[in-house]
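This report concerns only the one structure given below.
Heads up, one of the protein chains got dropped from this complex, but the rest are sitting where they should.
Chain lettering (A and B) follows the sequence in which the chains are written, and residue indices restart at 1 in each chain.
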Amino acid sequence: MSPTDTTKPAKVAKKSPALKTSAAALNKAAAPNKAAAPKKTAASKKPKAAAAKKPRVMAAPKMSSSQSLDVDDHKVTVGKSFSDNAKMTMRNINVFYGDKQAIYDVNIDIAKNEVIAMIGPSGCGKSTFLRTLNRMNDTVEGCRVEGEICMDGEDLYAPKLDVVELRARVGMVFQKPNPFPKSIYENVAYGPKIHGLADTRVDLDEIVENSLRKASLWEEVKERLHQPGTGLSGGQQQRLCIARAIAVSPEVILMDEPCSALDPIATAKIEELIEELSQNFTIAIVTHSMQQAARVSHRTAYFHLGKLIEVNPTEQVFTMPEHQLTEAYITGRFG
Amino acid sequence: MPSLNSWAYLFLKGSTSSMQATNLLILLLGFGVLAFYLGRGRSLAIAAPLGGIRKLHSLPSYYGMHAALWCALPSLFLLGLWLMFDESVINSLVIGSVAADIAPIDTATYNLLLNKVANLADGILPRKGQTESILAASDHMQSLRVISSWSLTALLLALSTAGLFWGWSKTASDFRARPAVEKVMQNLLLACACLAIFTTLGIVLSVLFESIQFFRSVPIYDFVFGLEWSPQTAIREDQVGSSGSFGAVPLFVGTLLVSAVAMVVAVPVGLMSAIYLAEYASKNVRNYAKPALEVLAGIPTVVYGFFAALTVAPFLRDLGSSFGLTVSSESALAAGGVMGIMIIPFISSLADDVITAVPQSMRDGSLAMGATKSETVRRVVIPAALPGIVGGIMLAVSRAIGETMIVVMAAGMAAKLTANPLESVTTVTVQIVTLLTGDQEFDSPKTLAAFALGLMLFTVTLLLNIFALHIVKKYREQYE
Partner (left out) sequence: MSKPVDHLNKIKHSLRRRNRAEARFRWYGRVAVFIGLAAVAVLFGDIISKGHGAFQATYINLSVAYNQDLIGVDNLTDPDELAMGNWQALPKAALRAQFPEVSGRSDKRKLSGLLSSGAGYDLKDRLLANPLLLGETESIWLLADDDIDTYYKSWLAGDAYAARLTDKQIIWIEQLHQQGQIRLQLNTNLFTRGDSREPEQAGIRGAVMGSLLTLVLTLMLSFPIGVSAAIYLEEFAPKNRWTDFIEVNINNLAAVPSIIFGLLGLAIFINFFHVPRSVPIVGGLVLTLMTLPTIIITSRAAIKSVPPSIRQAALGMGASKYQTVLHHVLPLALPGMLTGAIIGMAQALGETAPLLMIGMVAFIVDIPGSFTDPATVLPVQIFLWADSPERAFIEKTSAAIMVLLTFLIIMNTSAVWLRKRLERRW
C-alpha cells in the first residue's frame, strides 16, 4: 500500500466542504436542481444505453446556465468521452477506499494510439482512475472498483483474467522515478526476464538496446549498462523507467505525473519522448501541469473531486472549455 | 584478595556497612531538604524588603536547590568513595602490621589470613584457641573499623554542614542561582550518559585484565588453536598449562555448530514469516500474528532451556532411535533448534522493519511490469532490503553465540570436536558458567580461563554488532 494512495480519499473528503462553501454563493439558483438530482440512477448500468443517450455535441459549446461550480450538481460528463476506435472502454466506474468513494461514475473511452491527458486539482482522483486501468489498485488494501473496464472488448476485472498478463499489456510509469536498485541493464531486462520473453542472451541484449533506444537513453548509458540505475540523474532515471516499461512491448502505457519530480529540461525530453512513443503505443498520462497536457496530448479529460467533468480535444479544452468547472480550473481559480 | 567461597563473611560485613550507609544516606537527604528550605527562606527574606521575588535573579526554589546541591553532592561523593575503598584500606593496614610469625608469604596465605582475621573480628569464629598475633590483628581490624565508621560520619556531617552554609550564604538578589543549578544538573545528566561508556570500559578492562593473567600461565596460541579442552585436569597449581588442556577450538566449534543449527531454523522461518506478514497477510492476520510471534521474544531463556532439555531433547532422541539413529540426549540439534525458535521473532521483526522500509514505489514498479507478487518480493524487495536483512541476521548470530541458558541446560559439558549436530557438544558460554559457578579460588587458571573465554565472546559479538548496526544504519539512511 503506498502512502499516497491511502491518503488520497482523505484529501478528497477534506477538500470538499471548503469548496462547497465557496461555491455555494455562486449557486443559490441551482439549489432546486441539486435537491432533485438523483444520485446517478442504478438503472443506467447498461453502458450502451448510457452511451446512446449521450448527445454528441460537436459544435462549439456555449456555457449553459444549468452548469454550476458545485461539483455535487454535476451529473453527466460533457464533451466527447467516447471514441469509435476505442482501445479501452470504461463504463460507470466507481472506486471506493473502504467507505470513502474516490471516483464517481466515470465513463470514458481511450482511443488507439492516442495520448489522453487527465488533469484536475490534486486529490481529484485522476491518479486513482489511472491505476484502475492496469489494476494497480489491487495492491491497495480496502480498494474496491465497480463498473466495467474493457480492453479490446475484454473485461479487465473478470475473475479469470490474470493481472500479470494485463500489466504486461498495460505498462505504467510512476510519478517519482523508481528504478530498481540494480544495474541499468538489469532494470530494463527485468520485464523480459520475468515474462520469459527472451530465449537467449542475445535476444535479451537486443530487447534492452531497443528499449533504451526507444526511450532515447541508449546513447547516454550504453557505456555504463552495468552500473546501478540509481546513479543516473532524475530525468535519465525516468527515461530508464519508461524503457523498462516498453521492454515488454505493452499496448498501453499509463503515466502518472511522470515529470512532476523533474527539472524543465528533463521534462522537455520526456515530453518529446511521449510524442515519439505515441506512434506505437496508446498513452494515458496524468499531469498536474496544464501546459504539459496541452503540449503532449490529443484529448484532455478534466477530473474534479472524483468526477469526470469534461473530455474534449485538447485544443478545445484549453481554448473553449465546455464546462464552468473546467474553465475555472484552467484559468487558475483553483487547483 | 579474599577467596570467593567465604562469602558468608563478606555478607555479614556487607550488611553492617550497608546499614550504616543507608542511615547516612537518609541523614544526607534530610540535610538536603533542610538546606533547600533554608536557601529558599533566605532568598524570600532578601526579596521581601526589595519589593518581592521579582527583584531576585532566579525563582526562590532555585536558591533552595542551590543550597541543597552544595549540601548533599560533595558529601554523597565522599560517601561513595569511602564505601568503595575503606575495606581495602583497612585490610592492607591490618595485614601490613601483623606480627612476623603470621605474615603472609603469597596470595593464598594472604587470603587465608585475611579471612581468619575478618571472621574473628566479626565474631563468626570463636576466639578460643587462636594465636596471640591473630587475635591482635583481629582486634586491630575491629578498632580500625570503628574508627573508620565514626570518622566517616563526622566527616560527612562536617562536609554537608559546610556545604549547606556555603550555599546558603551565596544567596543574594543578584546571584544567578538558576544557571548555577542548571549547570550542575547538566553535568549530572552527562555523567549518566557516560555510564554507558564506563560500562563498556569496565567490561573491557575486567575481562582483559583477568585474561592477561590467564595468558601468563597458558600461552595465547595454545588457547586459541588448541584442540583439547579439559580444564578439570588443571585443578592443582602445578598442573597449570599442562599441554593442550585449555585449547578452546572444540568450544568454538561447538558454539558455531549450535548457532548454525539455530540459524538454519530461525532464518528461513523468521524471514518467510516477515515476508508473509508484510507482503501478503491481511491487516487482521497481521494484527494478531505479529504480537503472537513476538511472545516468543518475551519468554525468558531459562524457559527455553527447560523446554529444550525436558521436551525437545527426549523427543528428538526417541525420534532418532525410531529411525535407527543415535541422537545424544544433549544433542546440539535440540539446543540449537530451540535457540532457533527463540531467535525467530528477532529475525522476523528486524526483517519486517527493513522490508517495510523498502519504498512502495519499488513494488509498484515491479508489479506494474506484470511481475507476480513473489517475483516482486524475490527479485526487487529482498535484493533492495538485503543489507538490512544481512545486518539483522548478523545481530541474530551474535545473539545465538552469546546465548547462555539454553545451552547450559540442554547442551553437553564435554568438549567434543565434531560437526555432527546429533552429538553432544559444549559451547563457550556453557564453559564460562561451569567454570565460574563452582566454589573457586578467583585466581586459579580455571576461573581465569572463563574470563579468557569471555574476552573471546565479547570481542566476536562486539565486532558482529558494530558491523551489523553500521550496515543497518546505512541501510535506514538510504531510504529516509
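Everything below uses one rule, namely that contacts are C-beta pairs under 8 Å (C-beta built on N, C-alpha and C of every residue); 3 or more make two chains touch, one makes a residue touch a chain.
Predicted model, so just to flag it, every value in this text is computed and none were measured.
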Option from B:78, B:203 or B:224 whose C-beta touches the chain left out: B:203
Contact partner of the left-out chain, one of B:194, B:227, B:325 or B:419: B:194
Missing-partner contacts on chain A, residue numbers: 162, 164-165, 168-169, 194-197, 206-207, 210, 248-249, 251
Absent-chain interface as seen on chain B, which is shown: 1-2, 4, 7, 10-11, 13-15, 18, 84, 87-88, 178-179, 182, 185-186, 188-190, 192-197, 199-200, 202-203, 206-207, 209-210, 268-273, 275-277, 279-281, 289, 291-293, 295-296, 298-307, 309-311, 341, 344-345, 348, 370, 372-375, 377-378, 395, 398-399, 401-405, 408-409, 429, 432-433, 436-437, 442, 450-451, 454, 457-458, 461-462, 465-466, 469
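Methods note: only the chains that are shown with their structure count from here on.
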For the chain A and chain B complex, residues of the former touching the latter: 1-3, 134, 136, 139, 141, 163-169, 171-172, 174, 176, 178-182, 190-191, 194-195, 241, 244-245, 248, 254
Residue ranges of chain B in contact with chain A within the complex: 282-283, 359-372, 375, 379-380, 383-384
